[in-house]
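For this depiction, one protein chain was excluded, whereas all remaining protein chains were kept in their positions.
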Amino acid sequence: MLIVMQAHASEEQVRAVCEKIESVGLKAHSIPGAQRTAIGITGNQGIVEIGLEEMAGVQEVICVSKPYKLVSRDVKEENTVITFPGTDTTIGGKELAVIAGPCAIESREQAFKIAEQVAKAGARFFRGGAYKPRTSPYAFQGMGEAGLQIMAEIRERFGMLIVTEAMDYESLEQVEKYADVIQIGARNMQNYSLLKRAGRARRPVLLKRGMSATLEEFLMAAEYVMSEGNYQVILCERGVRTFADHTRNTLDLSIVPAVHRLSHLPILVDPSHGTGKRTKVLPLSRAAVAVGADGLIVEVHHDPDRALSDGPQSIYPDQFAELMREVGAIAPIIGRSMAAPVAAVAGASR
Amino acid sequence: MLIVMQAHASEEQVRAVCEKIESVGLKAHSIPGAQRTAIGITGNQGIVEIGLEEMAGVQEVICVSKPYKLVSRDVKEENTVITFPGTDTTIGGKELAVIAGPCAIESREQAFKIAEQVAKAGARFFRGGAYKPRTSPYAFQGMGEAGLQIMAEIRERFGMLIVTEAMDYESLEQVEKYADVIQIGARNMQNYSLLKRAGRARRPVLLKRGMSATLEEFLMAAEYVMSEGNYQVILCERGVRTFADHTRNTLDLSIVPAVHRLSHLPILVDPSHGTGKRTKVLPLSRAAVAVGADGLIVEVHHDPDRALSDGPQSIYPDQFAELMREVGAIAPIIGRSMAAPVAAVAGASR
Amino acid sequence: MLIVMQAHASEEQVRAVCEKIESVGLKAHSIPGAQRTAIGITGNQGIVEIGLEEMAGVQEVICVSKPYKLVSRDVKEENTVITFPGTDTTIGGKELAVIAGPCAIESREQAFKIAEQVAKAGARFFRGGAYKPRTSPYAFQGMGEAGLQIMAEIRERFGMLIVTEAMDYESLEQVEKYADVIQIGARNMQNYSLLKRAGRARRPVLLKRGMSATLEEFLMAAEYVMSEGNYQVILCERGVRTFADHTRNTLDLSIVPAVHRLSHLPILVDPSHGTGKRTKVLPLSRAAVAVGADGLIVEVHHDPDRALSDGPQSIYPDQFAELMREVGAIAPIIGRSMAAPVAAVAGASR
Partner (left out) sequence: MLIVMQAHASEEQVRAVCEKIESVGLKAHSIPGAQRTAIGITGNQGIVEIGLEEMAGVQEVICVSKPYKLVSRDVKEENTVITFPGTDTTIGGKELAVIAGPCAIESREQAFKIAEQVAKAGARFFRGGAYKPRTSPYAFQGMGEAGLQIMAEIRERFGMLIVTEAMDYESLEQVEKYADVIQIGARNMQNYSLLKRAGRARRPVLLKRGMSATLEEFLMAAEYVMSEGNYQVILCERGVRTFADHTRNTLDLSIVPAVHRLSHLPILVDPSHGTGKRTKVLPLSRAAVAVGADGLIVEVHHDPDRALSDGPQSIYPDQFAELMREVGAIAPIIGRSMAAPVAAVAGASR
């Protein structure tokens, strides 16, 4: 259920409605918009007959039939723009957000080498895995907190924001401490306990689509995060599993306009996992921006043949620079732009 | 890497080899077989050159090229038979294991009503969800520990063993306390932290196949559990996601002989989730037993129209009784049998 | 639209209704049932307002909302049983229909060797490809009419009925001349011109499910054949294309009860193409019979390593004999039976 407040409803009126809702054991989510505030109600409810319609400042009470509420454009018409205090970098705004870096942090040297090059090419976000969900228990599982510390240094040095994956409560607590964006991987898209925990974190959450998730399941996973009070959710398409065998996954770009139609949340595209092949990353990055994605997340490695994971899908730093040039040229055609490289880098070698 | 001991190697020799392995920072898994003991080695290893081949009692050192080791028939030729102390019930033995009960425990009354009827029909295991992973955060999420307590009472009353799902560390700890088998659901098949935690539990683990998991990924998920020392793993096919829309999922029965060929672990089939339709549960149960499954896990509800979850796929108690008759007739054709109903029930109303 | 006649409507009344329908440019399909006759109307129609409801002998006029009509149980409640004049063999009756033979007819010697063994084991139908749809234009494309002649000899010698594939008008004309059942392959399931041509043939049509056909598309393909007047259609599940890679295709056994629910047509299962692996044919054959299939179509080859096509999925003659024993034991459990071997063979070596 959804309460739409009048355009000029006072904060007090909004608060009163929320209190009424919570007085009967439900949760109220106040979602301020440019025009007016909406209040989503969640909880184990049927129809809530507590006289909300008659309260001051209430314009309309809507019974939402779709299973998702807080993620829906019905609740919030304007796009959600994720901001990062102390920077002019955004996700979901006019500028494309580009996240780049190695699959896994392997060493301080490796991470810095790659960070320098992707920063120069214009990436505003640095990615790198410290906790790696691997198909085999015997494969490299990541450096853990040491990896997070290296990324924190990279933020200091290059001014990039840090995006990294959390796999469970323990790693989420660590990631929350060090990173700017908490990534939830495809394999955990329906790990509801982890989603709820991320919903209680104070960082934006980058949620990757599960390998066989429908659009509705994808949005419901975001709803899990939001239902706990964290409205800073960024979706990410990373390819789905099909019979097709010329790429590791089949990148489903049509989900980008589909998400934009139903939801106010931003959506990025991961052409690296989406194809699993270095030679496909550049063309699919162009396609992702052309289809309207709010940005990209790309694996870059200076020596992919020796990468401890996902080497075959990592591109070289100069291929990444070319990628930035090409998607930067496509951006204006659909009313987007590329941000200038971060000052720390533009201002060169400190 | 895999060490095969000689047929008459002493326990001391086995211990010595294990110690040698662990002295270089690896993990040794001693796996006793009917004929001889094998020792699996896991850890972040390449080739281990520590002179194992020359040790007393060692017959052969095998470099296993497949990514799975402990789940493999190469490591253990004989079928794994899960036993339950104090009972003659098994999973993976000659007798088919049938697990039946409601999707979710909704109340003591509901659970007892169903338990009585499935026990009478011959089920040796009772299933019921106390912690439910639901697509929507607003759907019924289970009764939690209260549900577990009801199931513990059911074990007392009807002599059935209890199977129920754990979703995270907290619920796993609870489930471990109350249940006989810990179920890991399809959505968590690649929740590696949970798998590792289950690998440290002292209960058998029923691992459901992920909605788009390949056979190799499925076996690797079992490997995660086993790599932590819990070798009591039961696999379960529950349907995969395809384009086909006449059932909720597509039940992939061919994975049963495929698992039996590669692995020593038992595999059950879940025709309820596998089809999502009541009218398909009986025929697919027959097919599952005919294809060679080690048993079934079936949702039964006495009033499915009012079930809080998965009503449309739950069968009625009398349909379950018919199911037991039919699969019981097929069992001997492939060298299996059905167990007699548990004494508590056969001996009737205490 | 569908006209249901009264139970005691005369043939004359049925004829009058048909004539009325055809007088306005539509096609009438009179479908006699055990209780009463139904008349299906096909053609480019909307609602037909020509006063059919008021005609003598008409009980009801039903607007069928499902896209399929003639295949539907709404039109014909009783199962369609395909009969073969001069024999007691049926498809869709109480007895399971088993079709066996090599993928392709390679020579008279090869075909006779296999035919003798499958006949002995109890197969009533012999299959063999004379026209082969191959993925590569450079692969063996079949012996053509010479292959058909060999199969005609096999019918003479062993009393088995002949099933073979037609790929186009030319081959269909030949197949119609020599064979007892015309097979339409999976790749041609939506070759509507070929389906219509098969609808004008005087032989039963065995229609294989397309590799990614939904249940509705499958039934609509059968509707194409029936809309031309040939009501002798046998459906066949042969596996669908999914991400799963442990078998060549994923055999979707749940379609068997789904077809039986919606349609009166018989449905067979092809475990050879459905799995693509010899070791999976026997267990999936048992499963297919247990799920309720009306029969099997199985590839058998005496020397599969040298087969010109599909060797890896062909079973040996003695494996086929074992298959017949096992499915013969399952059949009675679901109210079916196996036919005795044909007399020509039972009476042994002429």
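Letters A, B and C name the chains as they come in the text, with residue numbers starting at 1 for each one.
Note that in this section a contact is a pair of C-beta atoms (placed from the backbone, for glycine too) under 8 Å apart; a residue touches a chain by one contact, two chains touch by 3 or more.
Please read all numbers here as calculations on a predicted model, not as lab measurements.
Asks: Of A:116, A:145, A:303 or A:326, which residue touches the hidden chain?
Replies: Selected residue, touching the omitted chain: A:326.
Asks: Specify the residue from the set A:134, A:238 or A:280 that touches the hidden chain.
Replies: Looking across A:134, A:238 or A:280, the contact with the absent chain belongs to A:280.
Asks: Taking the entire complex into account, which one of C:4, C:167 or C:327 touches the absent chain?
Replies: C:167
Asks: Please give every residue of chain B in contact with the chain that is not shown.
Replies: So the residues of chain B touching the missing chain come out as 241-243.
Asks: Can you name the residues of chain A that touch the chain not displayed here?
Replies: 212, 214-215, 240, 242-247, 250-258, 261, 274-275, 279-280, 283-284, 286-292, 326, 329-330, 333-334
Asks: Could you list which residues of chain C touch the chain missing from the display?
Replies: 42-45, 67-69, 133-138, 140, 167-171, 187-188, 190-194, 196, 211-212, 216-217, 220, 223-224, 227, 241
We take it that only the chains that are shown with their structure count from here on.
Asks: Distance from the CA centroid of chain A to that of chain B, rounded to the nearest Å?
Replies: The computed centroid separation for chain A versus chain B comes out at 35 Å.
Asks: How big is the gap, in whole Å, between where the Cα atoms of chain A centre and where those of chain C centre?
Replies: For chain A versus chain C, the centre distance works out to 51 Å.
Asks: Between chain B and chain C, what's the gap in Å when you average each chain's C-alpha atoms?
Replies: 38
Asks: Pull out every residue in chain B that's touching 2 or more other chains.
Replies: Each of 212 in chain B touches at least two other chains.
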